[in-house]
Structures are given as C-alpha cells and as structure tokens.
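The complex is shown incomplete by one protein chain, all other protein chains being positioned as in the whole.
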Amino acid sequence: MSSVFFQCFQALLMVLLAPLVAGFLSTVKARLQNRHGAGIMQPWRDIRKLFAKEVVLAEHASWIFRFTPYVVFTATVMAASVAPALLLHTPLSLTADVIALVALLALARFFLALAGMDIGTAFGGMGSSREMTFSALAEPAMLMSVLVLAIGAHSTNITTMVTHTLTTPLLIQPSIAFALAAMLMITIAETGRIPIDNPTTHLELTMIHEAMLLEYSGRHLALMEWASMVKLLLFATLIIDLFMPWGISSEASLIGVALALVIWLFKLMGLLIILAVFETSLAKLRLFEVPQYLGTAFVLSFLGLMIHYMLEVGV
Amino acid sequence: MSASFAQQIIDGMAALTLLISFALLAQHRMLSVLHWFAAQGLLLAATAAVVAYSSGEHELYISAIMTFLLKGLLLPWMLWRVIRKLHVHREVEPLMNSGLTVIIAITVTLFAFHIIQPIEVTSDLMTRNSMAIATACVLLSMLMMITRKKAITQVIGFLAVENSLFFAAIGATNGMPLVVEIGIAFDVLIAALIFGLFFFQIRNTFDSMEIDTLNASLIHKDEDE
Partner (left out) sequence: MTQSLALNVSLLSCLTVIIAAIAAPMLQHQRTIQRALLCCLVGLAGIFSCVAGFTGLMYGGGSILLPFGLPWLPMHLRLDALGAFFLLVIGSLVLPVAIYSQGYLRHEKRLTPLAIFLPLFILGMMGVVLSDDAFTFMLFWELMSVSSYFLVTHEHQHPENRKAGFIYLLMAHMAGLLIMGSFATLYATSGSFEFSTMRDAQLSPLWASIAFLLAGFGFGTKAGVVPMHGWLPDAHPVAPSNVSALMSGIMLKVAIFGFIRITWDLMGSGDFQWWWGALVLAAGSSSAVSGVLMALQQHDLKRLLAYHSIENIGIILIGLGLAMLLAHFDHNTLAALGLIAALYHTINHALFKGLLFMGAGAVLHSTGSRNMEAMGGLIHRMPWTAALFLVACISISALPPFNGFVSEWLIFQTALMAPQLGGALLTAIVPFSAAMLALAGALAATCFVKVFGVVFLGHARSNIAANAKEVDSWMLVGMAIPALCCLLLGVLPAIFIPIIDHVPQLLLHTSLTSAANGQAIDATQWLWLTPIDAAHASYSAPIILFGILLLGGVAFWWLHPKGTTIRRSKMWSCGNPHTHARMQYNATSFSQPLRRIFTDLYQPDEHEHAERHEHPLLTTRVKYVVHVSDMAVKHLYQPIGHVTLWVAKAIRHEHQRGIHAYLTYTFATVLLLLAVFA
C-alpha cells in the first residue's frame, strides 16, 4: 500500500517540481551571464497567471486545437509518473518500458505538431515541420544509446536497468560514457534547448517549439508550457536513472525515500548546472547543422554499442 | 594498479582513440583537425605509459615520453606553423559529403572488427581487446587521406596512420623493441620535415595546395614538353 502512496507522491512531485526546475535552470543561466535573474519561482508565477487569463481561440480552430493541450500534458505526465525517481519498484513502473515511454512523448509531439498546423498560419506549419523532422532524426540516436544499456541489462524496463547498474561492480565502461554523451546531446535537442532551439525567444526565424504555440493563450498555453517543463525534468530523471542511479530507494520506507529525495535533488541540480553552462557557452546552431549534430549523437551511441561488444563482452 | 583496472583504462583509451579517428574524419576546419591530431598523440603517450606501468616494461616509458614530445607537441606545432604560414587554416574541403563518409567509416570499422576478432581470441595479453580498434583506426586514417582534397590533411592522415600502427604495436606485443621504435620516430620526424619543406616549395611553384591542381599542373607540364 505504501508503494502506491509513494508512487502518487513521486508523480505529484515530478509535476509540481517541474516549473521550479525550469526556474532554477534560468536562474543559473542568468547568474552565469552576470544577470540577477527572475528567481526560481518565476515559471510558477507565469503558469498561475496564464491559468487566470481568458482563452481566445482563432475562428476556425478545430477540436484538435482545443484537445491538444490536454493530450500533450496528460501524455507527458503519464510518462513522467512511469520513470522511477525516488523509489525503485513503483506500481506504475511496469506499465511502460523505456521504449513505450519515448513513444508516449512522441504521441504528445504528434498532437503538438498537428495543433501547429490547425490554425493555418505560416509560423505554425514551419514549427511543425521542423519539430517533426528533427525529432525523427533524433529517434534512432536515442534508441541506440538506450540500447547500449538495455543490452547490458537484458531489459528495457527502467527498474530492471537501474537494478542492473546498482548491482554490477563499478567499472570503467567507455560504452556507457559514449551512450551518456549521446543521451545528453539528444536531451538538449528533444527539450529544445540551445544550441538546437532557443526556449526564451519568440518571433525568431529559427524557432522550432515556440512556433507551434504562437496561437495558444490562457490555460491552454499554461498546460503546454507546463508539459514542456515536465518533459525537461523527465529527461533529467531518465539520465539520472540510467547512468547514475546510486541513491534511489529500493524499499518503500519513509527514511529511504527521504534520503533518495535529497540525493536525487542534488544530482538534478548538478545536471542542470552542467546544462546551464552548456547553454551559456554555446551559440545556437544554424538550422541545417542540426542534422549533423544529431548524426554525431547517433555515431557516438553506435560506436558505444560496438565498443560494448568488442571491449566489454568479448565476442 | 591491479591488472583488470589497468585493462579497463586501456580499453577506455582504445575507445577514445577510435572516437578521435572519427572526429578527425568529421572536422571542417584545418585547425580543429590539427587539435584532434595532437589529442591523439597525447592519448597515445598516456596509453603507452599505462601499459608500461602495468606490464612493468620500462622501455615503454621511454617510448611514452618520446611519443609525448614528438607526436603530442613537436609535430602538431610544426604543422601549425605550416598552416599559419600558408594561410590554409580555413575549410577542409572534403571530396565526399560528410554523411556518406561517416557511413563508410562505420562500415570500415565493422569490417575491421569482423576481421580481427578471430585473431584476438588467441592472444592472452591484457591489451588484446584494443587490436581490433587499432586496426579500425588505421583504416579510418587511410579513409581520411582518400576523402580530403588538401595536401596537409593528407599528411595528417598519414601521421594518424602511423599513430594507429603504434597503438596496434602496443596492443599486440606490449610495444616494439626500443631501437625499432626510435628509428620509426625519427623516420616520422624526418618525413614531417620533408613534407613541410615540400609544402613551401609546392606553394611557391604552383600557388595552390590542392591535389587536383597539382595534378593538372603536372599534366600541363608534360604536354608542354
């Protein structure tokens, strides 16, 4: 019974913490750029404000447009509640393995791109086209890097993969390092951060994600923004789960979970600071250099896989 | 340092060497090609040192130091000077598009793994795993020589082949005899010097560093005569 409680707690935490994570990231970025920043509560204030605002729809928006914010938000939250963050064996962790989890995010993206095309503005179509193209190229790289770990653990269930990492002795495994590098690159691309996309600008001709949201307002916009924050947190949690899970609680006890929470938060902060440093030090890529970036991630993870076979398993 | 830990480090370095070979292939700017080449030299020196420490062969320390000085510092510095003087530091002009090059590179790597695997099993050295990777690196460096236009990148490719061979030697036999190694090192140095002289000479004569142009000029000369 207590595991059900912790499951709910964990899912709720992921959703409620997501705006804070986004706020933390932008604050760190601001500090790195010698600015003061708006504080880590700013995304929460934005979301609250948006929920209070009235929704204005375009005249000929179809039901897809109104339906999409709910699909995007729900699918993302569903994916986020599957990934174990604090407790290893949660009731929902078996409902979707890592492939199904990625597919849930793909479902959200599918509807997001459809909504971008629904109003019929040039910007919306542009955003949809780019988002779908680049995510399609990111998909094989993502699968490859997950595969490196999945083949070691003989499983795609995140819980089993985490257990495998926890129980094997610590070795220098270049394949894992390659997979981690690829995964970080993919995370940056999938969550729309610099150097792929700039989340802080509107009305830039190279924008991708924001272009699809231009017509949204009020609570619809709030849900969309919130979902993208949850997605950022989810990817960070996935990286923590797959590559550095030490500290996650294996039993549903209050002390264990509290300890896991503290460790998880520290790891999260570390990861976000790394991300912030990346974002501050890199310039945005030209749009048509993105395929090369994603190709690099694919080659990295494929080399990781081959090296895993050559060096670590021995054929 | 326990044997298995040393082996892990060597494996890790082998993986990095392979990564650098791919990175060399994928670079766009002459200077970054050079940087990666220098990194490969440094990594090689470090690998030699680790193998020396763990296998207890002290001769390898000397070759590690030599590698460090020669391949990590001297050769890159010489090439850097050449590049600066000739003003060729802008774009590396590939003959093929990069996607195709990478696909060929992956295929070549697989081929190397496929060929070397049966040999590896027979070895009981702790560096045996890196044999296949060293072979792949040799092939990749050759690929780099094939796919680039500028003469300097071809020279770097040639030097990278030598680097990979050195790596293979460490992997296969814990290093060649010291005399042989010193000989090779000096050969490479002399070769690099001669290349450097040639670059300037070529530049003065033909006013270009592109292989195609050189060919064309030579052919013209033949016709003139």
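Things worth noting here:
Just so it is clear, A and B label the chains in written order, and each chain counts residues from 1 on its own.
Note that a residue touches a chain if its C-beta (ideal position, glycine included) is under 8 Å from a C-beta of that chain, and two chains touch if they have at least 3 such contacts.
None of the values given here were measured: they were computed from a predicted structure.
Across A:S135, A:N198, A:S228 or A:T296, the single residue that touches the chain missing here is A:S135. Touching the missing chain, out of A:L17, A:A106, A:M244 or A:L259, is residue A:A106.
Across the interface with the omitted chain, chain B contributes residues 97, 99-100, 110, 113-114, 117. Within the entire complex, the positions of chain A that touch the omitted partner chain are 51, 54-64, 66, 70-71, 73-75, 77-78, 81, 92, 94-97, 99-100, 103-104, 106-107, 109-110, 113-114, 116-126, 128-130, 132-140, 142-144, 147, 150-151, 154-157, 160, 203, 214-215, 219, 223, 287-288, 291, 298, 302, 305-306, 309-310, 313, 315.
One rule holds in what follows: only the chains that are shown with their structure count from here on.
Between the CA-based centres of chain A and chain B the separation comes to 38 Å, rounded to the whole angstrom.
Contact residues of chain B toward chain A in the complex are 5, 8-9, 11-12, 14-16, 18-19, 22, 26, 98-99, 102, 106, 109-110, 113, 117, 129-130, 132-133.
The part of chain A that touches chain B in the complex is made up of residues 171-175, 177-178, 292, 295-296, 299-300, 302-303, 306-307, 309-312, 314-315.
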